[in-house]
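Some notes on the structure that comes next.
Right after this comes subunit A.
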Amino acid sequence: MTEIGYYPGCALHGSSNDYETSARACLAALGVQLREVTDWVCCGATAAHALNHKLSVALPARNLALAEHDGFREILAPCPMCSMELLKARQEILADEALRAEMSSLVELELRGGVNVLNLVQALQSAGIDRIKAAVKKPLDGIRAACYYGCLLTRPPGVVRFDDPEQPRSMEAIVGALGAKTVDWNYRTECCGAGLTMANEETVLELSHRILTNAAAHGANCVVTVCPMCHVNLDMKQADIERRFNAKHKMAIYYLSDLVGLALGLSEKELGIDRHFVART
Partner candidate 1 sequence: MSETNGFEPKIVAYVCNWCTYLGADLAGTNRLEYPPNVRLIRLPCTGRIDFNLIVKAFEMSADAVLVSGCHPGDCHYTAGNYHARRRWMLFRPLLEALGFDLRRIHFTWISAAEGRKFQQVIAEITESARKLGPYRPYEANGESKWRPAGLPPPKRRSGDDASLRTTARELLAEGKAGVVIGRGERGPVLARKPEDADRLTWNGASKIALTAYLKRKEVRALGKPAIVAGPADLRALNVLEQESQIRREDIHVIAAEGPGAAPPDFSDLDALLQLEPGERMAYWAGEFDRCVKCYACRQACPLCYCERCIVDKNRPQAIDTSAHARGNFAWHITRAFHLAGRCVGCGACTRACPAGIDLRLLNQAAARAAERQFGYRAGADPKAEPLVGVYSLTDKEEFIG
Partner candidate 2 sequence: MIDAATSGEATAVPADLPAFLDLENCYQCGKCTAGCPVAERMDVVPNQLVRLAQLGLVERARRAESIWQCVSCQTCSTRCPKSVDCAAVIDALRQLSFEKGDAAGSQRRTVLFQEAFLRNIRRNGRLNELELVGVFKTKAFLDDLSIPFLFKDAMLAPRMRAKGKLHFKPDRVKDGGVLERMFDRCLRQA
């Protein structure tokens, strides 16, 4: 067992607790134990960067400092929004010594910016794709997955420095290793409307509808994501989407860790898939 730091973020401790279950179970099956960053706080999300720039640096900075304090060199932040916010704050702090000092004082912890932040795909990559491939017990041969990266897994490229922002392929590589098929489709990096679910539902429903439609049109029977917000919009809101556009999607939405876990022989319950709204048909 190797142990890495874990920053769940609010969603994984809230309505996306299925994602936490899935990520923990899947990584544990690969021999990776997650240890939560002590007393972590919200990354601030869109609210912080839309309303107050300083806060949008300070909140992630506090978490980075906490992680440093815990002695982590690397932490997993499965939510792409969290991991992007953490990385952005880290980049700003590393580029500006005065800011680093200011933030240290603000977050009341010495902050060096030495903690690296991984997203879930990177955590799986570092566990080793060959290792995953070798550990597959139930190849997912019925799956035709539309790998959905969403916005912040690859953007902004200068901050997250992960995969090609226009033609990413890292999720396909993992899903392919599970014996599943992946489809070529067009909405891999389009936005689902993100956190506007509550405040501007109309936008979210429309954007999400396009995504589900395109995935189906390209022959997918499920969509794979690593983002809790995307999951909420595509899964929990799918019934609303169907009502709004008078369409039938019935598209199962998986977390990447769900598929890996399934292939490794974990049950749907162990992975929290039973908590999804849309079941695979």
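General observations
The criterion applied here is as follows: a contact is a pair of C-beta atoms (placed from the backbone, for glycine too) under 8 Å apart; a residue touches a chain by one contact, two chains touch by 3 or more; residues count from 1.
Picked so that all candidates are chains of the complex that A comes from, given by their letters.
The structure displayed is predicted, hence computed values, not measured ones.
Within this complex, subunit A is touched by candidate 2 out of 1 or 2.
Taken in their complex, subunit A has these residues touching candidate 2: 10-11, 13-18, 39-42, 44-55, 58-59, 62, 106-108, 151-152, 155-157, 165, 189-191, 193-196, 198-201, 203, 207, 236, 275-277.
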